[in-house]
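Report on the structure given below.
For this depiction, one protein chain was excluded, whereas all remaining protein chains were kept in their positions.
Chains here go by letter, A and B, matching the order in which they are written, and residues are numbered from 1 within each.
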Amino acid sequence: MSEFLENRLNVTRRHFFTRSGMAIGSMALGSLLVKDLFNGDAGTALPTGLPHFAPKAKRIIYLFQNGAPSQLETFSYKPKLNEMFGQDLPESIRNGQRLTGMTANQDKFPLVGTYFKFKQHGKSGIWMSELFPHLSTVVDDICMVHTMHTEAINHDPALTFMQTGAQQGNRPSMGAWLSYGLGSENKNLPAFTVLLSRGRGNGQGVYSKLWTNGFLDSIHQGVQFSNSDERVLYLNDGAGMDRSDRRTMLDEISKLNALSYEKFGDPEIKTKIEQYEMAYRMQTAVPELTDISKESDQIIRMYGPDCLVPGTYAANCLLARKLSESGVRFVQLYHQGWDTHGNLVNDMRMQAEDTDRPTAALIKDLKQRGLLDETLVIWGSEFGRTNYCQGKLTEDNYGRDHHPRSFSIWMAGGGIKPGITYGETDEFGYNIVKDPVHVNDFHATVLHLMGLQHDKLVFKHLGRRYRLTDVAGQVVNDILA
Amino acid sequence: MKEIRSIFLVTLFFSILTSCHQSQDTTAIPSKIDYNLHIRPILSDRCFKCHGPDANKRQGNLRLDIPDSAFAELKEHPGTFAIKKGDLKNSQLYHRIYTENADEMMPPPESNLKLNDHERKLFARWIEQGAEYKPHWSFIPPQPQELPASTSSWVKNEIDNFVLEKLKSQGLQQNEEADKERLLKRLSFDLTGLPPSIAMQDEYLKDASADAYEKMVDKLLANKHFGEKMALPWLDAARYADSHGYQDDGLRTMWPWRDWVIHAYNENYSYEKFVTWQLAGDLIPDANKEMILATGFNRNHKITQEGGVIDEEYRLEYVTDRTNTFAKTFLGMTFECAKCHDHKYDPIKQKDYYSTFAFFNQVPEKGLVGDISLASLADPPRMNITTPDIMGLLKFINKKDTTPVPVMIMKDSSVVRTTHILKRGVYDQPGDSVDFSTPAGIFLFDTLKFKKNRLGLSQWLFDKNNPLTSRVYVNRVWQSFFGRGLVKTSGDFGMQGDPPSHPELLDWLAIDFRDHGWDIKRLVKQIVTSATYRQSSVISKQQQETDPENIYLSRHSRMRLPAEFIKDHIMASSGLLNEEIGGPSVKPYQPKGIWESSTSGRGQLAGYVQDHGAKLYRRGMYTFIKRTAPPPSMLTFDGSNRDQCEVRRVTTNTPLQALVLLNDPQVSEAARVLAQTINSQNLPMEEKIIKAFRLILCRTPEPNEKKILTEYFNLEKTNFDQSPMKAKALLKSGEYRLVNSKESNADTESAALMQVIQTMYNMEETISIG
Partner (left out) sequence: MQFPNRVISNINFCLAILLAFLGIFQDKIDATPVFQSIGRGHLLLLHLPIGILLLIGIFTFFRKSFDEKFLREFNTTSISIAASFALLTAILGLILSKEGGYDEEILSFHKRMGIITAFLVYFLSFIKQPGILFTSVLVLSLIVLTIGSHNGATLTHGEGFLQKPLMKESVESQFDENASLYQNVMKPIFDGKCTSCHNPNKLKGELDLSTIQGIKKGGKNGLVIDLNKLDSSPLIEKIHLPEENKKHMPPQGKPQLSNDEKALLEMWIARGADFEKKWKEYDSKDSLYMAAQKIISSTKSEQSNYDFKAASSTLISSLNDPFTTINPLNQNTPALHADFYVRAQYNPKKLIEFQKIKEQLVELNMGNMPVEDAEIKNIINFSNLEKLILNNSNITDNAVTELVKLPVLKSLALSGTGVTKKSLPVLQSSKSLKEVFIWNTSITAQDIDTNSTIFFYTGYVPDTSEKQALNSPAIRNESTVIDPKDSVTLYHRIPGVIIRYTLNDSLPDTFSSAIYERPLSMSRHTTVKARAMKEGWMASPVSSFSFFQKGIKPLHSNLLIAPNEKYRAQGSASLTDDVKGNIGNLIDGNWLGFRENPFEAIFEFDTITSLNEVILSINKSVGSYLVQPAYIEVFSGNDSTQMKLIKKIIPAPLTENEKGVSKNEAIEIKLDGSRAKYFMIKAMNNPKLPKWHSGKGQKGWLFVDEVFFY
C-alpha cells in the first residue's frame, strides 16, 4: 500500500507539469484526427500545426521592396524601349489601362529604355542590370518571374493586396496565415517577425496592417523587431533587475496564480502561467540571436559593413538569416525607397547600392549552412513601373509611374526550380504575353511550397470562410523544383 | 485511499463523458426538429453557397433557402424533387447527403465541406416530420414573452426568471452570489472601467443594509466615468482614431466627437436620440452644432492622402465603409458580402446593398483632398469648434486653447447623386441605378412613411417593426457585461450567425428596452442588479465539462479587462490616474522607434513626440491612435487598430502580454510610485502590503497570499540591502517624482515593496474581473 501511495503521489506532485504537458501532447495528436475540432467548422481542414502534405520549404524570408522598383531597370531587359526612346507609347499597347492621378493629365507617354546596361549571367543566363553586381553571382539559385500582375495602381491598396490578399479591409497577412496553419517551430520565438528599413530613395511608408493578425488570434500577429537595443518590445528587464530577480518574481507570480486556479478552476489561469514561462524563455532566446557584436570579419564583408547598424537593410538581412536559422517560420522584411516617379537613375543607384550585397549575401549564407533548400527566399514588391516616362525626360534622368499589368519578382531556395526564367512580357515590357501570375496564384504557390493547400487553409469569421487566396488562386507548378 | 477516489472520479468522468457524448451522436436527435434551430444553420453553412440567395453562383437552379424552390420539381432532373415532405425515399436531398458516389455527393467533395452523421440524421428526421420552413428568427420582430414563473428566492428581476428556466432545462445549478469584494470590483469596472477605491470598498463592506448593492449601482451609474466606460466599445464600432489611416497617415482632429459620445452616455441620451443624431443630426430641422457634431460618426473612416490616387475610387471606398459600418453597428448584419454579388446566405441582394449605399453617397466630398503636404486635419465637409461654442452649447468639449478645432461632419449635397450598382463592386463598372432603400428581407423601407435620406433611415431603424435595432444593441450591452452576447456572433444576426442562447430573454429585453424609451442606463441597471450578473465566477467541474463556454450562465464568466482598462487600473490603483475627461489624445511612454521605423518620413506624425507630466497618466482610451502604427501595448492586449468597424474583441493570452506587464515603464513607474507613497506612511510592513493588495486586487489577501508576499518582500529586502545600487536603479523608473516622499525613501525598503507590488500587477486576477 505505502509503496503504491508514494508512487502515485510522486506522479501527481513531481510530475504534474510533464504530465499536463503530455496531456496536451495527446490532445495535439487527437486534433490530428479530429480535423474540425477548433471551431466545429465541419469539412475544412483546420490547422494541426502540420503541413497538409510534404512541404518543400520549412521557412520563408520575404524581402519586400516597398515602393515598387522598376522591373525595367533591374531584371526585365527590353532593348526595344531604348530603340524607341522618346516615342509615344502606342495606344494599342496601353489599351485602356487606367492611369494614376500623377500621369493621368500627361499628354504624351514617351517610352524610355533603361539607362543601365544589362547582361546575362551564370549557367542559366538570367538577365540582370549592372545595378546588381553581387546578386548576379547567384542567379543560378534563383527563379525569375516576369509576369506578376496585380489589380491596384496605388501603393497602399497594392501593398495591402500583396500581403493580405485583399486591397481593403483588415485581413490577416501572409505571415499570420502561415503561423495559423503551421504554428511556430521554435517555441521561444514568435512564428512571424517583421523587420523594417528605409533606403535613401523616395519612401512610401509601411503600416502595421501589413502584418496584422486580422480576425485570427493576436498570437499570429507579426512581431516587429525594433532597431533599438530592445529588439522585441518590452523584452528587456528594467534597470535594477537581473535574470535571477526576474526568475524569483516569476516564481512568486505563478505561486499566486496557482492559488487562484485552485479557487476558480479557470483554465485561462493555467495558460497564463505557461505564457509567463514562455515570456521568460523569449528573454533568453532573443538576445542570444540578435547579438551582432561578435560577428566575424567574414560575415561583415559578406553582408557589408552596414550589417552591424541596426535598422539598415543589411542588418535586417543578417538578422533574417539568424531568425530563420532559429526556426522562425516567416521573416518579413520591408525596405522603403523604391518609388521613383522622378530622379530614377540616381535613386535606383542608391537603392541598389544599399540592397545588392546583403541580398546576395543572404542567399549565399543560407546555402553555405545547408539551409537554402528548406528556406524560401522571396524578393518582390507591390507592382511594377511604366515603360514610359513620368515628368521630364532626359538621356540620364527620368521617372516612371506605377504599373500593375506586369512586374518582376524572384524566388530562391525551398522547392523552387533554380536558374529559370518564368513568363514573358511583350517587347514594350507592358503587357504579359505568356504565363501570367496573379497575386492569388503567387499566394497559392507560396502556401503550396510550405505544404499547405491554399483552398483548405480557411478561417470562418462572421459567417464567411476566408482564405489568403480569397476565391481564386492556382499553384504555379512550373516553377516548383 | 483519497488518491484512489480522485482517480476513480476522473476515470468515471471520462467514461461517462465519452459514452454520453456519443449518445448525442446517435440518440440525441431532438424529437421535434426546428428549422431555425437545427436545420437552417447547416443549410446556410454547407448548402447556400450554391443553393442560396446568390443567383449568379446558384447550381442546378435549385435554392434551398426558400421552400417554394426546395419543394418544387427539379428543373434539371424532371420528375424528381429536392425535398418531398415526409417522404425520404423521394427526397433527392436525402440521397445526395448519404451517397458515397463522388459525383452525386452533397456537399460535393471539391467544396471541402462535409456533413457529419448527426447532421445527416437531423435532415432525415426533419424531412420525415414534413420539412417545415420558418422565416429566419432575427427577421421576425421581437415577440412579447411570457415571463417564466419562478418561486426561487434567487430571482432578483425578470432576467433571472428566463435564465433560471434555461438552467433547469439544462440540469445546471446557478452559482451563489459572488463575495462582496469581488462583486464590487466587477461592478466598478463594468460601470466605470476603474477599480473601487479603498474608501468605496470599506463603505460597501460595512453597509449591511439590504439595498447596499443597489446603492452602489446608483452611485456608479452617476459617476462621470460611466460615459467613458460605455464609450469604449462604441469607439471600436465607430472605428475612431486620431490619424487618417492610409500610408502617410496624417493627423486628424475628431476628438471633439469622442467627447460628445462620452457626454451623451453620461447624460443618458436615449439610444434613439444617440443614434439618430449620429446618423442624421445634420438633417434634423434647424439642427444645432451638437447634433451636427454627432454626425462625425460617419466620417471616422480612413481617408487617403496618397498623391495620385483616383478620386472616385476612394470616395466610393469611404461610402462603402459607412454602409458596412451602418449595417454591422445597428443591424448586426454583414452587408459587405453583397457589395460584389448577392449575399450568399442572407436576403441581401447586391441591389439592396447599393440602395442602402445611396443614403451615404450624398456627401459633397472628394476621394483625395490633398496629399500629406497639405496636412488637412479635417477634410470637408467640416465644422469648426470655436471657443464661444464651448462656452455655450458644447460645454462638454475639453478644448485646450483658443485655436478653433476643425471636425469632419456629414452633409448632403443639394442635388441628389444617383447611385449605381457597381459590377463586382468595382468603382469604374457602374450598372443600373438604384433608389434609396434597405433590404426588404429585413424590414421594408416604406417611402410613404420614411424620408429618402439618412433621417428617414434612422426612423426606419427605430420603427416599432424593425426586427433588429433593439435586439442588436441590447445584445451588445449584454456582451459587455457577460463577455458573451445572448447571440454570440454579435456582429452577425444573419443566417450564418449563432442562434440566440436565450431567445425569449433576448426578445423580452429588446421589447422592454424599446418600450421604455430606449433608456440605456435603465437597461444597464436591470442587468447589473440581476442575480444572474451577481453570481460568483467559481467554476465547478460539472460546469466546466457541461458548459465550458458558460452559455447558460450558471456562473459569472471570468473576463480579462480590455487593454485600455488595464492601463486605467494600474494608473488608478497607484494613485497616478489623471481623471480628466475628453480632449485631444495623448502620447504616453512608448518604446523608441515604433513610428519612426515605419513612416515615409512625411507629415506631422513622422516621429513620436512623447508627452510629459499629467498627460502621461490619462486613461487608456485617450492614448493617441495612429492607425498605421497603433499603440503596441494596446494591440498586445487585443485593442482594436480601428481600421474598420468592430463590435466584438477577441481575448487572447500571449507571452507578449506578460512582457508588457513586466517591463512597460508605465507599470514599473506605477509600482514605484505606489511603493514610495505607501512606504512613506508609517504602518507596519504587513499593513502596507495589505493596503497595496486591496488597491490592486480590490480585496484583502488570503493568509497564504499574505504569507507569500511578505516572504517575497523580506527576500527582496535582503537582496537590495546587499546591493543598494540595484535599489537606486530600480527606483529611477518613470518621470513622476513624489512631492514629499523623503528621498531617504529611495531606499531598499521601497525597492523591495516595489517588487512586491509589480508582482501583484502581474497576477492573473488583477487584470481580470472574477
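Quick notes on this structure:
Criterion: contacts are C-beta pairs under 8 Å (C-beta built on N, C-alpha and C of every residue); 3 or more make two chains touch, one makes a residue touch a chain.
Please read all numbers here as calculations on a predicted model, not as lab measurements.
The chain we do not see here touches A, B in the full complex.
Only one of the listed residues, A:306, A:347 or A:382, touches the absent chain: A:306. For the chain left out of this panel, the touching residue among B:118, B:382 or B:525 is B:118. Subunit B meets the missing chain through residues 3-4, 7-8, 11-12, 14-15, 17-19, 21-23, 25-26, 102-103, 110, 114, 116-118, 373-375, 601-604, 606-607, 609. Subunit A meets the missing chain through residues 1, 4, 7-8, 10-11, 15, 18-19, 21-30, 32-37, 40, 42, 48-55, 185-189, 277-278, 281, 284-285, 288, 296-298, 300-302, 304-306, 308-309, 325-327, 361, 364-365, 367-371, 373, 451, 474, 477-478, 481.
Heads up, the rule we're going with is that only the chains that are shown with their structure count from here on.
The distance from the centre of subunit A to the centre of subunit B, each centre being the mean of the chain's C-alpha atoms, comes to 31 Å. Residues 3, 7, 44-46, 107, 111-116, 119, 246-249, 304, 306-311, 317, 320, 334, 336-337, 344-345, 368, 428, 489, 491-492, 494-497, 537-541, 544, 558, 560, 591-594, 597-602, 627-630, 632-633, 635-636, 638, 641, 643-644, 650, 652-660, 662-665, 668, 702, 704-705, 708-709, 712, 715-716, 719, 726-733, 751, 755, 758-759, 762-765, 768, 770 of subunit B are the ones touching subunit A in the complex.
Contact residues of subunit A toward subunit B in the complex are 5, 8-9, 12, 36, 42-45, 98, 100-102, 104, 153-156, 168-170, 190, 196-198, 203-209, 212, 217-219, 221, 223-224, 226-228, 230, 232-242, 245-246, 248-249, 252-253, 255-257, 259-260, 263-269, 271-272, 275-276, 278-279, 282-283, 311, 336, 401-402, 455-456, 458, 462-464.
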